[in-house]
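What follows is an incomplete set of chains from the complex, kept in their original frame.
Note that the chains are named A and B in the order they appear, and that numbering of residues resets to 1 at the start of each chain.
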Amino acid sequence: SSYPTNGLTQDMIHRYSRHLMLPSFGVEGQANLLKSSILVVGAGGLGASALLYFAAAGVGRLGIVDHDVVELNNMHRQVIHTEAYVGKPKVKSAGAACRSVNSSIEVVEHQEALRTSNALEILSKYDIIVDATDNAPTRYLISDCCVVLGKPLVSGAALGMEGQLTVYNYKGGPCYRCLFPLPPPRTACQSCAEGGVLGVVPGIIGCLQALEAIKIAAAVGEPLSGRMLLLDALSGRIRIVKIRGRSTHCEACGENATFTQQKFREFDYEKFTETPLRVPPLKLNL
Amino acid sequence: MPITPTTNGGLELLCDSKKIHNVNIEQQNGEGKLIMKDLLSWVRTNLIKERPEMFMKGDTVRPGVLVLVNDCDWELSGQLDTSLEEKDVVVFISTLHGG
């Protein structure tokens, strides 16, 4: 054959054939994807769908960070976990699911909560970071760590019947702190455990996070940097809005920013946001 | 002036769970001009029914709230000084943290 195969084996050519025949993706996009590494922080509602599509698409090395175990009340939205894994670590469950979909990629399980003490070491091993977490302090922590390490961050969130999505710190675009220099009041930060969420909403946002990260990894298309997607599931409305660029005054990424690895390690995200990094779930009494 | 402020991302809970507000606002001065500063105080007085500190802090929106004028971040159009025109769609949205 006279086509360039960029090192793809016959098995890969078969498995990814529907990607290879796409003019705007092709052998080059697939080869880029197979060479890339993506870290998903959080194997919950957002991570569930994102991880399945990363594994299926052929991301070369796929990392998963989560400290939690699978609970029955996760299963209405966290479709990567099966009932057999209730009570077991989410990274084990998600890792097994990714491997069962695609045994030819490398899946790395980080069974721990992300903290200032381990984030630099873990994130530095990956090209692209996906924020699929569920609380404000971890979102600041991940964004700052991505700025310090120079990594693009695909950030998704879902609560109730709404979802949000954007790409931070990509080719001179804004970081999380450019948009949110000050943390919101504690009472404005509900988690899914506290406020509830329609299961398919994080499913949609997680798929869209997978799309954005795959575009960046494969070097195709226009990632959602400087733009934010807003989903209102109940009314069936989706807006893609233009957001501010990088702020010159940003404490993390601005012109005079002094946010170093050392400062990151010492930053107290729980104090900054007045929120614990792990949110205890409220009980629902019916 | 007919204008459509919209509250999302949980802010609708401060407005009797209503998201889309089709309202008509009188100009605040003789020039017939309305700016975001005027709209903000109008919304604060007329639409916010509870916990106003979840909407505003000082004379602007609280941290964690994005303001969009016709699908564009108000940071790009002058924040409180942004001029409004008839039928403009202004979205107030609280950032989400869940997953």
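We adopt the following convention: a residue touches a chain if its C-beta (ideal position, glycine included) is under 8 Å from a C-beta of that chain, and two chains touch if they have at least 3 such contacts.
Fair warning: this is a prediction, and the values are worked out from it, not measured in the lab.
S.K.: Expressed as a composition formula with the shown labels, how is the entire complex in this file built up?
M.R.: Stoichiometry (whole structure file, shown labels): A x2, B x2.
Heads up, the rule we're going with is that only the chains that are shown with their structure count from here on.
S.K.: At what distance in angstrom does the C-alpha mean of chain B lie from that of chain A?
M.R.: About 30 Å separates the centre of chain A from that of chain B.
S.K.: Going by the contact rule at the top, pick out the chain A residues touching chain B in the complex.
M.R.: Going through chain A, the ones touching chain B are 42, 44-47, 132-136, 139, 156-160, 162-164, 179-185, 187-192, 195, 197, 202, 228, 230, 232, 235, 239-244.
S.K.: In the complex of these two chains, what residues of chain B are touching chain A?
M.R.: Answer in residue numbers: 8-10, 19, 53-54, 62-66, 68, 71-73, 75-76, 91, 93-99.
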